[in-house]
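One structure is given below, represented as structure tokens, and several questions about it will come after.
One protein chain is absent from this view; the other protein chains keep their places.
All chains are identified by letter, namely A, B and C, in their written order; residue positions are counted from 1 within each chain.
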Amino acid sequence: MPMAERALPAPFRRAPGAAVALVVLVAIFAASSGGRFLSVGNLVSLSSQVALLLLVALPMTFVVLTEGLDLSVGALMGLAGVVAATAMLGGWGVPGALLAALGTGLVLGAVNGALIAWGGMPAFVVTLGTMGLAEGLALAVTDGEPVSGFGDAPRLAWQAMIGPVPLPVAVAAALYALLHLLLYRTPFGAHVVAVGGNREALRLAGIRGRAVHAAVYVLSASCAALAAFLLVGRTNAAHPTVALGVEFDAIVAVVLGGTSFERGQGWLFGTVLGAAAIGVLRNGLNVLAVDPSLQVVAVGLLAILALVAGNRRGGRART
Amino acid sequence: MNGPAPLMALRGVGKSFPGVRALDGVDLEVFAGEVHVILGQNGAGKSTLIRILGGACRPDEGHVEADGRRVAFASPAMAARMGVAVIHQELTAVPHLDLARNIFLGREAAFRNRLGLLDLGAMRAAARRALDAVGLRADVRTEAAALDVAGQQLLEIAKALSQDSRVLVMDEPTASLSVPEAERLFAIIRRLRGEGHGIVYISHRMPEVKALGDRITVMRDGRRVALLRRGEAGADALVAMMVGRAVALSRPPAQTPGAVLLEAEGLSAPGIADASIRLRAGEVVGLAGLVGSGRTELLRALFGAERGAGAVRLGGRPLPADPVRAAAAGLGLVPEDRKRQGLALGRPVRDNLLSASFRRLARRGVAWPARLEREARSLVSRLSIRTAGTGVRVGTLSGGNQQKCVFGRWLSAEARILLLDEPTRGVDVAAKAEIHATIRARAGSGCAVLLVSSELPELIHLCDRAYVLRDGRIVGELAGAALTEAAVLRLAVAQEAQAHAHG
Amino acid sequence: MRRVTAALVLATMLAAPPTARAADETIAAFSKNQVDPHFEGLRIGVDQAAAALGATVRHYVPTRPNNIAEATSQLEDVVAAHPAAALFMAVDARAQLPGVQRLIASGVPVVNYNDRAGDAPFVSYVGQDDFALGKAIALHLFDHLGGRGGVVILEGVRGSTTGDDRRRGFEAAARERPGIRILASQPANFQRLPALQAMENIMQRYPRIDGVIAAADAMALGAVEALAAAGRANVPVVSINGVPEAVEAVRDGRILAIAEFNGFRIGCVAANLAIRHLRGENVPREVLLPGAIITRANMAEWLVPFAQRRCPPPIPAT
Partner (left out) sequence: MNALPARIGALLLLALALSLATEGFATATNLLNVLRQASLLFLVASGLTLVIIGGGLDLSVAANLTLSACTAALAFKATGSVAAAVATALGCGLAVGLLNGLLVAVVRVPAFLATYGTLWIASGAAYWLMAGRVVYGFPPALRGLGTGFVLGVPTPVWIMLAVAVAGGAFLFLSAAGREVFFTGANEEAARLSGIPVRRRRILVYGLSGLMCGVAALVYLGRVNAAEAGLGDPLLLPAVAAVLIGGTSLFGGAGGLAGTLVGALILTTVTNGLNLLDVGAAWHPFVTGTIILAALGADALLARRGA
């Protein structure tokens, strides 16, 4: 760790937007909710909500580290959920359904990755296009109707507790551990950072940067497919458009968490803080029952204020 | 040749680029335990030589040998496996990876444990040893971005050493180092030589050459003009060999300079300290100095592209640090990095020629296409820009013609003060002559020109007067008969050189 | 005078017990969006009924209209807020059933209102029968057409209970009138602009359209604009809901008739039942409010802005 800024704890140095927002919001909500915000029940549901966002936001961190973004994950979650539910209805069982969802994610992620890494096309446009494909397929296959009646397994999975920990939180924690190892303890992780930071360095080191670049989109889509399965459990049905828009929350969580769109600068744990800040904001506003229209404004203000706060700016002398 | 085979050798290597003969029958041998200095001005062929050594390009003629056997490097990675590491001037660290991962980028497999994960402890320990070997004390968990330039330079060397490179090619490694940092680097280089490494060392700096060079290859115009052993020639003699025959290019008669147009006093900005200069109407003033001495930074500060302290005055009135105001006031900057800072490569020639004069050419805000086209065509013909038309993307033009577009921009904007940063770099001979003529012509019509060039003959040829920069400070001003390549070099390369030149 | 005040009471009447106020009577009221005036009317009804009994209301509405994920989160968050009681409707019944079951399990009595939220131990259900409304209004149109002609259906959101039930009602009515042909049936997401544009496109294909059935007022109003712009303002349009804007269109002859789906009254009744349940009264398990057919002849009552309306007299305890 750099010596110069030792004074501040890591979250405030590396993800000032998320850290400050989190501390301020938790303080406000804890003080004004009369204990309800910090109740065990609320923490369970808050952490489950954050966990679901993290399943998308954690791999999105990898994508943003390569100076990209993935707009297709929300639509893909709808499609993968529909695929999983249909598979269960078709008697494939839970493992088969999981595999089917995962396969859907792999295919879409591979399309994204190939077009972006080898086709040299901008990630925004490619993933906007595949977002349309996924959303349209999910809608067309189901005619807009949710798929249900596949039994209780997904719902029980979403509600299960492992000791005191809700299963979604455990899954997110496991994914965090896995991705942490992947990013910080494998060659692949270093190469991901280098795709964003200095592709020339990768070339000089004889690494196939394009494969690494494509792989982050496959990772992002696979995790979204996994999240889709939990979401099916949460809503007890596979709704084709249920997760549209989640990609934006995920990107905001990543950036709030101190990962930059440029040069491979980022921090995986910061994304946890960013997602927590978003989750706490939404949950706290609900627990306090703030006027619904002001809630909408609050989300926008959080995004902008936290980004402005996190934006370091140089000084000026000669004017 | 008797004795051991060289670690690495080039035999009769030649390489041409469109319009340029970059290397012509060059021989080079690097033995274990020697520092082989390559000396030459810009354009002498050094950078092509480095690219061939490092596997970044293949020679047209001749071949490369390693340990006496012919090899063909298909890629930099392959060259690295063969034991050749190039330490580039533009550094190749990944900014937000820590030092350990940077050192072992692409070679992480060596540190995998049984689970397939990186054994960070082992990797860091190895990195620690690699950094210790070059005397870099930073924590191996620090991100590379946190290192200063000297640190990144050492990181590159540590990286090269850690892959058991026997041949290290260093491209002006001290360009951006302070004196103590450079001293530390020299100590490391000496130790590496002692350990049997072969080092190819590219530099302009005489004290370094004298301090380090076991053998010296002097290059000029893509050819080897001399191969000397240590002490066979003094600094003056080396300068003379680099320069070639006494200045072949004649300078036009000095003109009587006009009024002071631009004046800077005590200007400080990142990379420059307390610089004071004056430009008069009708003169071409040179800004000489080694790479990294603050020349670019000074031009940018004058143009307002970098903010700093101190005053810039235009015709006696203060000029705020703002490129918009500077351009409006008649300053024009031709930046060093044409592709990143000078041109919008995807836009047509026309727009690149007129980007500083759209507003001047507009009538009540309307920039009539016919008028723009007329202006663009007139610039194309005035500057002899070779292009199929003004609508062609500027990125498809040759380097010289691209550069003329940046030039043309300021002609069109009617700039009276031109700040030129390496205007002829990467430009073929014919275009170079045309650009030179344009520069003189602008001065002749009453403009003031401030010219940065690493090519001393060009500087001497074009300039009436020159400031010499070293380590961000102006260390001298030469004019008239005193403005010679040798004099400039002496000021630019440091005190010892002066002392030595008289010894 | 309000024409319809009676309600369907499904159990025998008991004497109303004396009112005993709990310490904290905060009611959580869910609704689907902040866009549709139907829900605004509903929220005003809830507020008015609660104020009359001295209870406090907190509203929960997803920030993105009809967003299932957000609505599900809000349900979870309300478990933590632990209100005295809740009024619940689902954006998606299947999706939110587990959540509302947990809310009930946490000890919060929940009244289901507006549309059916599935199988959970609700204190009561207050709503209207969407299928019946759809069927009634479609029959009204078909009979107006003399039992023959080609009609266009503008559906709501495919997959939503409200939308699907209403569509089934339309289709059931069409089966009863063999002279009626359904030319096209397109979802327009309960929104105005999609309905307008879908109508414009459908008109290109069918030079003759005899009538339009919209599953909600906003879509009917969009269709009315499209028809008027095409010079086909004489095509009769019917719809469901009865928000003041649409009732004005009935007054002006731009909409033929509307099946009343009265959010204001649903809100009144649901809040009233919830609070009385808290105070120990036995309240009916199910209240199905009847819906009138609003036509030019009777529309005055529905022209009154929500804020100026008065809740109907409480439904007697059981």
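Keep this in mind: contacts are C-beta pairs under 8 Å (C-beta built on N, C-alpha and C of every residue); 3 or more make two chains touch, one makes a residue touch a chain.
Quantities reported herein were computed from a predicted structural model and do not represent experimental measurements.
Engineer: Need the list of shown chains touched by the one chain that isn't shown.
Structural biologist: Output: missing chain touches A, B, C.
Engineer: From the listed residues B:312, B:343, B:385 or B:466, report the one that touches the chain absent from this view.
Structural biologist: Checking each option in B:312, B:343, B:385 or B:466, the one touching the absent chain turns out to be B:343.
Engineer: Given that one chain is not shown, which residue among C:99, C:187, C:211 or C:312 touches it?
Structural biologist: For the chain that is not drawn, the touching residue is C:187.
Engineer: Can you list where chain C touches the absent chain?
Structural biologist: Residues touching the hidden chain, for chain C, are 33-37, 39-40, 43, 63, 65, 158, 184, 186-189, 191-194, 196-198, 200-206, 218, 221-222, 225, 228-230, 243, 245, 248.
Engineer: In the whole complex, what residues of chain B lie against the chain that is missing from view?
Structural biologist: Chain B touches the chain not shown through residues 303, 305, 323-324, 326-328, 333, 335, 340-347, 351-352, 354-356, 358-359, 361-362, 365-369, 372, 409, 413.
Engineer: Residue-wise, where is chain A in contact with the chain that is not depicted?
Structural biologist: Counting over the whole complex, chain A touches the hidden chain at residues 69, 75, 115, 119-122, 124-126, 128-137, 139-140, 142-144, 248, 251-252, 255, 261, 291-301, 303-304, 307-308, 311, 313.
Just so it is clear, only the chains that are shown with their structure count from here on.
Engineer: Counting in whole Å, what is the centre-to-centre distance of chain A and chain C, each centre being its mean C-alpha position?
Structural biologist: Chain centres of chain A and chain C, defined by C-alpha means, are spaced 36 Å apart.
Engineer: Would you mind pulling out the distance in Å between where the CA atoms of chain A average out and where those of chain B do?
Structural biologist: Result: the chain centres lie 44 Å from each other.
Engineer: Using mean CA coordinates as chain centres, what's the gap between chain B and chain C in Å?
Structural biologist: So the centroids are 74 Å from each other.
Engineer: If you look only at chain A, which of its residues touch chain C in the complex?
Structural biologist: For chain A paired with chain C, touching residues are 33, 36-37, 39, 41-42, 45-46, 48-49, 142-146, 148, 155, 158-159, 231, 234-237, 239-240, 242-243, 245-246, 282-283, 286-287, 289, 291-293, 295-296, 299.
Engineer: Quick one: which bits of chain B touch chain A in the complex? Just the residue numbers, please.
Structural biologist: Chain B residues touching chain A: 75-78, 80-81, 92-97, 101-102, 105-109, 116-118, 120, 139, 141-143, 145-146, 269, 307-310, 320-321.
Engineer: Enumerate the contact residues on chain C facing chain A in the complex.
Structural biologist: On the chain C side, the touching residues are 28, 34, 58-64, 67-70, 72-74, 76-82, 92, 94-98, 102, 106, 157-159, 164, 187.
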